[in-house]
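The complex appears here without one of its protein chains, the remainder shown in place.
Moving on, here comes chain A:
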Amino acid sequence: ADVIATARWTNQRRAALSQRKEAYAYMPAVSKGDGMRGLAVFISDIRNCKSKEAEIKRINKELANIRSKFKGDKALDGYSKKKYVCKLLFIFLLGHDIDFGHMEAVNLLSSNKYTEKQIGYLFISVLVNSNSELIRLINNAIKNDLSSRNPTFMCLALHCIANVGSREMAEAFASEIPRILVAGDTMDSVKQSAALCLLRLYKTSPDLVLMGEWTSRVVHLLNDQHMGVVTAAISLITCLSQKNPDEFKTCVSLAVSRLSRIVSSASTDLQDYTYYFVPAPWLSCKLLRLLQCYPPPEDGAVKGRLVECLETILNKAQEPPKSKKVQHSNAKNAILFEAISLIIHYDSEPNLLVRACNQLGQFLQHRETNLRYLALESMCTLASSEFSHEAVKTHIETVINALKTERDVSVRQRAADLLYAMCDRSNAKQIVAEMLSYLETADYSIREEMVLKVAILAEKYAVDYSWYVDTILNLIRIAGDYVSEEVWYRVIQIVINRDDVQGYAAKTVFEALQAPACHENMVKVGGYILGEFGNLIAGDPRSSPLVQFNLLHSKFHLCSVPTRALLLSAYIKFINLFPETKATIQEVLRCDSQIRNSDVELQQRAVEYLKLSSIASTDVLATVLEEMPPFPERESSILAKLKKKKGPGAVSVPELDDKREGGELNGGGDRGPDTASTPSPSADLLGIRSAAPIGATPTSTGSLLVDVFSEAGPAAPSAAVNDDGFLRFVCKNNGVLFENQLLQIGIKSEYRQNLGRMYLFYGNKTSVQFASFTTTVSCPGELQSHILSTKPVEPLVEGGAQIQQVLNIECLTDFSEAPLLNIKFRYGGALQNLSLKLPVTINKFFQPTEMTSHDFFQRWKQLSQPQQEAQKIFKANHGMDTEVLKAKLLGLGTALLDDVDPNPENYVCAGVIQTKGQQVGCLLRLEPNGQAQMYRLTLRCSKDSVSMRLCELLAQQF
């Protein structure tokens, strides 16, 4: 077994072999071999086709031939059927659609000949068809084979179930398979197949696979004599343990003793399961994985034995190899890496953790790329353990070197991940510098992620903020294209909030802008920062106001519209900061390319700024264009972006040590330094700020401005949907849905059966008219609830006035997405755009149902399918006052049933949701736990989706 194919499969040898086989073996061999000459000829024909067209032509000819054979009057014998089905398989592999032959394949299943049966099953497995008629026939054949007591046939049938794994099959066989698996007289090979077959059914239909009585016997398969049975069973047990850890926890001690027997065996003890001198590597890995489903064993003896195993595995890594073959070291290291994963998972044995770290450190410099890759990856998780973080840090030079020199991008990516994970205050400067210099040559595929990581580390570990500013400006310089808005918003937020860095930032950005070609993101940051703090460097004649202005304006014509808009705002700020630039800037604003710009936004800014600068007194100008007030501290939106990019849990983000409490309600975390959450031309950093105060708050102070921003947040064009108000209306029908500085929206609503009516009141809180006031209601996704608005609202809403709109609602079927209300209007020239979720929720269509305790529990039992139930356990958000709870549950629309639950603390409710098409019965049970301040909420409904939705809605109410 030691002579392997790798050596033989060298290119030269292969070519020679192919020729030999082609010349001598293939064509003659098939005629005396399995005799399917027709198949071999067909395949050869295809291979000889000179063009894709010829191939398609040949295939179509063959398909027509087979079709006619299948349809022909003459009954085909098993052999011919087999031949044609083989041809179809081959055609399918070439990427052609096969839409017939399924029936013939099903017929082959009932053949008594193994070869015919086998090819029938193969066809079904490769070309699964959810055609239920066919599944019934297939199931019949499977049933026969399972009861045939012929192990070969049984295995074929089990394979088919495991491959197709449809619900129908689970229904038919889920109760049968566990019996086969644990029966004393079942052959080992059948047991193996039965274990994996059951696993597949459990994955597709967990509700149908009831392990109860089999649990202990299945766990004991870990002790089976036959290693193949253990190999198959362990996959099943691992999956079941993940889902039901308590029921299967006896597997821990069994797994430990099995592992210990393997690890301590000599390389020849396990005979065929020894792979290149390593005893049962695959099974060892799987045992170590199974143990990772559980915390460290509590039983001292078991734990001692396991620690001994892990130590043995670590020791073996230091022994000289028993073979020079790569397979030997592969197998050995596969076990080693799993052992290290388990050690990291336990995170409780400092001694083992440090040994693991040292072992990985050795691998970091191993000549095998695979090992370097895996070592970098394992170390990433090790870096977050307090016991080994310092040990990981000692490898920093090696990892930096890997980032610089690895040839394989996937390895470099792991190195970058590890640097990120091992970063702390002590090495942040070094790591950030290395990452920055790597960025200059980094692969495009990982640049964006690298940029985010650098930005996060720079902010998190910034001791002096000048370093932070340098880093981010470097980031923009090196990889400007990959710097997302979040990153440059963030640097501006921080500069605005920290006055010790403002002068430095102005100076640095001024210098960065000197470069002949600088990235547009640099211009944005430059425009913003100089507009705010240019005065701090204006004393130096080399950066006098006019020099600053000319520098910015020299970039103007190269920039996109949003950046130009931002620059115009910076210019008007200059007029305020440096009166001496007023004439020059007015000149620029006045020129045709600005004041008659074809872009409305730019033109409007030019006109307004020009006017503002000419008519406003210095005082007014100074107030309107005052320095930006500090931003409320909020969590970095960059982090959110990285998480989103990598998927939850996919990246180990270093813990943010300084928790930032975002004080505001409208989820500012996702937003930039102001309302510019979207890259819309009019939503740049200064635009809204200067627009809002002009009409509304001429005497505004700094703090008031902030309020305007955070309140007017959703007013930015195509603003994020605001759903703060939404959840407050689940259990009530009337109240104020939304309010900001400008607008208040109240609602009143009533519901009967599947119909509802909602009155919306729009109140203008300002003294200025709203123009072009329009509202639209849309139902996202499919039209699930039907909304008719009686008539559009008046386009003008006078200052202080309130207008009313009526919506008629009809619930067609159950739904989960709420309808959206979009409001647009002009206020003082600025377009306001607001999106709100209308509080139309499925529970509004409840009819309360009174019932007795007996009836309730009878229905409760009837709704016992797992999908019909939705359950949530959650912390109380409000006080657990009985009367408040009762009022909420009544507001929900259900009947609150007394004397039903044996525990008087619990609440039970019942109701029927009326939709146009159907009625959905719902039962609810809320179990408060006053001590733990927790609730358990259980819903059972006759429709699965309703249980889910109600559970989501209600879990946030109490």
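Note that a contact is a pair of C-beta atoms (placed from the backbone, for glycine too) under 8 Å apart; a residue touches a chain by one contact, two chains touch by 3 or more; residues count from 1.
The working rule: contacts and distances are computed from a predicted model.
One chain of the assembly is not displayed; among "Aspartate aminotransferase", "26S proteasome non-ATPase regulatory subunit 8", "AP complex subunit sigma" or "BHLH domain-containing protein", its UniProt protein name is "AP complex subunit sigma". Of the candidate positions A:70, A:92 or A:761, contact with the unshown chain belongs to A:92. Looking at A:185, A:272 or A:899, the residue that reaches the missing chain in the full complex is A:272.
Checked against the hidden chain, the listed residues A:139, A:186, A:205 or A:231 yield one contact partner: A:231. Between the chain not shown and the residues A:193, A:385 or A:805, the one that touches is A:193. Of the options A:106, A:262, A:353 or A:374, the residue whose C-beta touches the omitted chain is A:374. Checked against the full complex, the one of A:110, A:327, A:802 or A:833 touching the unshown chain is A:327. Residues of chain A in touch with the missing chain: 1, 4-6, 8-11, 13-14, 17-18, 21-22, 26, 30, 34-35, 39-40, 43, 47, 86, 89-90, 92-95, 97-98, 113-115, 118-119, 122, 126, 128, 152, 158-159, 162-163, 165, 189, 192-193, 196-197, 199-200, 227-228, 231-232, 235, 238, 272-273, 275, 281-283, 285, 289, 327, 330-331, 333-334, 337-338, 369-370, 372-374, 407-408, 410-411, 646-647, 650.
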